[in-house]
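Structure in structure tokens, see below.
Only one protein chain is missing; all other protein chains are in place.
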Amino acid sequence: MAETSTLFTTLLMQGFAGMSLFSVLLLMALGLAIIFGQMGVINMAHGEFMTIGAYTTYIMSTFAEAHGFINQYFILALIAAFAIAFAAGYLLEYLLIRRLYKRPLDTLLATWGVSLVMQQAFREIFGAREVSPALPEWLTGSYQPAPGIDLPVSGLMVLVLMLVVTFGVWLMMYRSRWGIRVRATTQNRVIADAVGINTKRVDRITFALGCGLAGIAGAAFTTIASTGPTTGSLFIVDTFLVVVFGGAASLFGTIASAFTIAQAQSGLEFLMTGSMAKVITLVSVVLILMMRPEGLFSVKVRK
Amino acid sequence: MPKKLLSHWITAKNRSDLINLALLALLLLVVLPLALDIFRLNLVGKYLTFAFVAVGLVLCWGYGGILSLGQGIFFGLGGYCMAMFLKLEASDPVSTAIQSTPGIPDFMDWNQIKALPWFWEPFHSFSFTLIAVLILPTLFAYLIGVAMFKRRVGGVYFAIITQAIALILTVLIVGQQGLTGGINGITDLKTLLGWDIRTNSARYILYYINAALLLGGIVFSRWLLSSKLGLLLVALRDKEERVRFSGYDVANLKIFTFCVAALFSAVGGAMFTLQVGFMSPSFVGIVPSIEMVIFTAVGGRLSLIGAVYGALLVNFGKSYFSETFADLWLYLMGALFIGVVLFLPNGLAGLFREPRQTWLLIKHTALMLVAKLRPARLRPEGK
Amino acid sequence: MLKKEILLAIEDLTVSFDGFRAVDAVNLYVDKGEVRVIIGPNGAGKTTLLDLICGKTHASSGTIKFKNIELRDLDEHHIVRAGVGRKFQTPSIYEDLTVYQNLEVSFPRGRSAFGSLFFKRTQDVVDRVQEIAAEILLTEQLHQLAGLLSHGQKQWLEIGMLLIQNPELLMLDEPVAGMSVRERQQTAELLKRISANRSVIVIEHDMEFVRAIAHRVTVLHQGRVLMEGSMDAVQADERVIEAYLGH
Partner (left out) sequence: MSTESQHRTRHTRISIFIIASFLCIGSLLTFARVEAAGPPTAQVNTTGLAVTDTTVTVGDLHSATGTMAISEIGSIQAELLAIDQINAAGGILGRKIEVIKEDGASDWPNFAEKARKLLVKDKVAAVFGCWTSASRKAVLPVFEKENGLLYYPTFYEGLEQSKNVIYTGQEATQQIIAGLDWVTKTKGAKTFFLIGSDYIWPRTSNKIARKHIENVLHGKVVGEEYYPLGTTNFRSLINKAKLAKPDVIYSIVVGGSNVSWFKQLKAADITGDKWTLLTISTTEDEVKGIGGESVLNFYSAMKYFQTLKNPNNEKFVAAFKAKYGADSVIGDVTQAAYLGPWLWKAAVEKAGSFDVDKVVAASPGIELSSAPEGYVKVHANHHLWSKLRIGRWRRRCCCEIYRYHRRRSVNHG
């Protein structure tokens, strides 16, 4: 009896560990899915936009600590993280990306350069040391619904945040006029232009929105882990794999693939060493992609 | 048909190519060895091993349109094969007598491994090692190529997947340190068939072997590009469907080119190990792989010789600036990537090949700046 | 013409995209030496039919027999090697290569990776390229970059690139689109010359041109064969007129 309940709680906790990873991966991947899936732009600096969000949260927390509103700051930090990453993305699109829409492989190289510059800038502004924002009391510690089960509050918060953001993205992409414009632009730029959609503006906002989502991902991530100048670059390959694995243009695919990869990685980590878990997860993803290059979920269309 | 081939070679374009090749040979074989002391020359030798990768990338990325972000995989495999042989030679039972298991590499002993793993065994043989350096990475590239190109995966997806493979290989090497030396890599390599590779004379000889191999590689690539395969690559980049519906198995052409690029990288990796004296996972991963693409982009993705200069210049810059302005260097490097991609899609070679265009570029930029500044100044007077 | 030998036999060919049948149970027989024109309103499935024959699209059911070889199981390049050449709707040539190089690259030898590496420009290659260039009226432009040719010349070059492979079945998707009247006439003459020893399938909208070249005409409508016959018969047919005028 005691045995089964230990097994059960462990399984539950393991599932939760996977859910936390899933939340972060999905938050990262949503932004990338919009940028890469909808616009075909490969933004290697996506991770750095996540770092922007994380550092914004850090700054806000220091500020909040000094002015005594530590318990309320996190909502503000989320908004600020989104806004700053959005603005930075808007700027990047204006300065660089829009010149490269016809050369997707070149955006990859140029944005890699951008990520180097951003990393060095972080290093000079915030120092090389990993930082971690002071958390309000209600975000630390854990929630215990039953003995033996500790669900970290920050993890729960990230989970809720992920649900809210995903729902928001779904509303925006599939239930708003703006979403129709974005999808129209990506499917046929010329026609979209012809029916009076300002495609340039749509591009810019879409890109900035993707970056803003990365900013939120960063704010969420830094509450459960930490932030350094190169934090974002640790996630970039995984995030790209999530998007590609899910079938680039499909929101549902991105969610499913983030879930699969996160649970696989987290579950394997429980069974073997961390590095082997990573190797096996990645190898499986790559092999499946080789067999099914269009990703898990994609629509067959008449060419 | 030698006469015909020759006449085919010496068209106007080829003549300038030949002159450029001769200049490069002069630089690598005469000027640099005379101008630099052995320490600097050894560094140049190291940079030139990256040039192998860059030349391969000109073939597969510049001409074939296949952007691989995983050339570090092949560089690393070639380098590791060579390193395994040298490590075994350095780990003879006499010099490792103090280990708990003499005769195996020191890092295995530290990891409590009691016997040489099976896949290390054949690396006792130098001829096997040479073959492995050439075959193993090429075979791996072949497998990746078959899996990807036969299913028409290309472009961005190929780039991302090669990048993921580079990541996997790094994690694997670092994670299996008892078998691979882990993050430290395979270090303390001393002799090649009893010949001390750390002496100055050895460094000179290795430098020349390296330079000669590189020049040979360029000549081979030049020949490849002037063959029908070269034409096909250009055709492929432009209209892949047309090539396919002219009866070609496009996948095979791509696989072949990718394999050639991998082979070049592997030779570069092996020469790296010989000249630097060790190999580590930091040459396998994502960052070095992308850096090597940048060398190619800087030199000019369509220029075999430009790729060599690209590798030399970026590395010189890295070495020079990181000594004097360490922090500035990363900004410069980033700016270099962005600038080259934006303004010099054909890299430095583009500058030399189309001086007129360069002039136009400068003129346009200047005009644009003036145009941007002028209204700002005039605005108060206007509306 | 004594006994007509069938070169291409398509039976019950169907392809569907998510339930939409772009080509629906089509039967089509092309004889040796025949020039067949396929007409039909937009979206009738003409291009898709060619895609199915040359392997670009995979059929859901049915058979495509070419010289009694089932093409459905073959890869594109094997279909080409079996003797089927396909010209695309928009001229598809290699703009960065010269006309000469365009033709040489299409020469049917050295088609494997190693084969192309060791391909030698022997006299027969040069002669054949010259011959084809003369045929498609591009002798003068032989060493010009293909990207610099006029639209009509590009169309001819693409036909030349197919001719050099000497296919038994040539499929041309709108070969005179965007051509001047004079170019159309020249193209019609070219087609007549080249159809002497091979079969040709042409998709075309220009009825005058169709009349000039067609042996038989097949009308496709909504993925199905509406009728088949001579140009006169087709133009007189009620159903065809309705299909074109209606929707």
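We just call them A, B and C in the order they show up, numbering each chain from 1.
To be clear about the criterion, contacts are C-beta pairs under 8 Å (C-beta built on N, C-alpha and C of every residue); 3 or more make two chains touch, one makes a residue touch a chain.
Source: prediction; values computed, not measured.
Enquirer: Check the whole complex and report which displayed chains the hidden chain contacts.
Expert: Hidden chain contacts in the full assembly come out as A, B.
Enquirer: Based on the whole complex, identify which of A:L95, A:A134, A:L171 or A:I191 touches the chain you can't see.
Expert: Spelled out, the listed residue whose C-beta touches the missing chain is A:A134.
Enquirer: Looking at A:L78, A:I224, A:A258 or A:L282, which residue reaches the missing chain?
Expert: A:I224
Enquirer: Give the residue, chosen from B:G175, B:G247, B:G269 or B:G350, that touches the chain omitted from the document.
Expert: Once the missing chain is taken into account, the touching residue is B:G175.
Enquirer: Among B:Q71, B:Q163 or B:S280, exactly one should touch the missing chain; which is it?
Expert: Looking across B:Q71, B:Q163 or B:S280, the contact with the absent chain belongs to B:S280.
Enquirer: Against the chain that's been left off, what residues of chain A make contact? List them.
Expert: Counting only chain A, the missing chain is touched by 6, 10, 13-14, 16-17, 20-21, 123, 127-132, 134, 140-142, 144, 150, 152-155, 221, 224-226, 228, 230-231, 234, 266-267, 269-270, 273-275, 277-278.
Enquirer: May I ask you to list the residues on chain B that touch the chain which is not drawn?
Expert: Within chain B, the residues that touch the unshown chain are 37, 39, 42-43, 46, 98, 107, 110-112, 171, 174-175, 177, 182-185, 187-190, 198, 276-278, 280, 282-283, 319, 322-323, 326-327, 329-330.
Note that in this section only the chains that are shown with their structure count from here on.
Enquirer: When you average C-alpha coordinates per chain, which one falls nearest the overall C-alpha average? Tell me, please.
Expert: The most central chain here turns out to be B.
Enquirer: How many angstrom between the C-alpha centroids of chain C and chain A?
Expert: Each chain reduced to its C-alpha mean, chain A and chain C end up 49 Å apart.
Enquirer: Report the inter-centroid distance (CA atoms only) between chain A and chain B in whole Å.
Expert: The computed centroid separation for chain A versus chain B comes out at 32 Å.
Enquirer: Would you pull the chain B residues touching chain A in the complex into a rising list?
Expert: 67, 69, 147-148, 151-153, 155-157, 159-161, 163-165, 167-168, 171-172, 174-175, 286, 290, 293-294, 297, 327, 330-331, 333-338, 341-342, 345
Enquirer: How about chain C: which of its residues touch chain B in the complex?
Expert: 54, 56, 75-77, 80-81, 85-86, 88, 92-97, 101-102, 104-106, 108, 110-114, 116-122, 158, 161-162, 165
Enquirer: Which of the residues in chain B end up touching chain C in this complex?
Expert: My answer: residues 1, 4-5, 8, 224, 227-229, 231-232, 234-235, 238-239, 241-250, 252-253, 255-256.
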